[in-house]
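In this view, the complex is presented without one of its protein chains, the others remaining in place.
Coming up: chain A.
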Amino acid sequence: MLRAGCRAALSRRPPGSAPRRGAGGSGAGGTGAGEERLKQTPLDALHRARGGRMVPFAGWSLPLHYGQGHLQSHLHTRRHCSLFDVSHMLQTLVYGRDRIRFMESLVVGDIAELKPGQGTLTLLTNDKGGITDDLIVTNTSEDHLYVVSNAACADKDLAILRDRAAQLQAKGSDVHLEVSDNALLALQGPSMARVLQAGLSDDLAKLSFMNSISTTVFGVPGCRVTRCGYTGEDGVEISVPAARAVELAEQLLGVPDVWLAGLAARDSLRLEAGLCLYGNDIDETVTPAEAGLMWTLGKRRRVAMDFPGAAVIMAQVKEKPRRRRVGLTSVGPAIRPHMAILGPEGRPVGTVTSGCPSPCLGKNIAMGYVEAAHSRAGTELTVEVRKKQHPAVITKMPFVPTQYYMAK
């Protein structure tokens, strides 16, 4: 009864031995290392020592969950706080006088309007208007842009960034890139502020959602703290020099309220928060209009149409996209990716792209794309689960209310 992904989760190798090579893994872009070794984050030994079930993900060895299991870890994040090692994500620094022009040539957002310390979720798009990656770009108060993008797209994104930088440099522009080898730790949940404030001289009450500071955290200098995350909770992502990442993690884990959490909880938390997973819910074949992500397009940029695929995307905005990303809820057996969504006549009208039982809601939640005519909230459809049809209803997202913090 076990799928390959479940077997991969049972890594019984003792700590310190070579990581398993494996195919599969959870979530999008499990490019699976094939014959290559999996990459390890600076916290690899810490995960193994603390009971992490290691699995391959996007070429990295990462913990799926720890001793308490997926469910408890998920709930703990919503009630207290959890620490996630997200060092697998790509962190890029963009320097130079022309860094904003460089960035805007690739993404859809108003980067020039970002205040010092302010960041935004934005999209890399391709010439057909599809989404190449979703990423966070921060206009730091220092002399660079700080960019965090998906691990599964790292090679693709770096090639795009480097090619564009080279192009601009050849024309005399001042821009250069640096890939950071910092670890990245996400601390997420209602207790985060209390836990973290004890290690910061900056006043967290003044740091709003999507804002970022460069500071010392629990005695570790050279950290970047950004108030953002992938859970819907009030949280931060801390970029910390690799050599002191374990030290910082252990400081945080020294607070009883803080539990380690892995990829499994990360996925169920983000789905409850209505956040897309690249490779499942968005990819190169989906436009921001279809994905319901038009809010990432800057006002100025929509008019200027100066981003890849602008003509396609703006045409869809005008004529309304033919399919739309929606949320679904149901009871009974869970709705999972690739299941068919059927309309009132039993005809397929869409496909599920993400889905799981919601630990917080006690019912099933999912994301998928359906024909625009059937995409209004409240529409009753059915989903085919293992050859049987089960009712599902289109539901607004987030499924669980978010708790993003805004300074007064």
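Everything below uses one rule, namely that a contact is a pair of C-beta atoms (placed from the backbone, for glycine too) under 8 Å apart; a residue touches a chain by one contact, two chains touch by 3 or more; residues count from 1.
Convention: contacts and distances are computed from a predicted model.
The unshown chain of the complex is recorded in UniProt as "Glycine cleavage system H protein", chosen from "Glycine cleavage system H protein", "AP-3 complex subunit delta-1", "Protein SEC13 homolog" or "Guanine nucleotide-binding protein subunit gamma". When you scan A:His47, A:His70, A:His88 or A:Arg244 for touch with the missing chain, the hit is A:His70.
Screening A:Pro190, A:Pro241, A:Gly343 or A:Pro357 against the full complex identifies A:Pro357 as the residue touching the chain left out. Set against the missing chain, the residues A:Ser61, A:Asn211 or A:Ser268 yield one that touches it, A:Ser268. Touch with the hidden chain on the side of chain A covers residues 1-3, 5-7, 9-10, 12, 20, 26, 64-65, 69-72, 74, 264, 267-268, 332-334, 336, 356-357, 359, 386.
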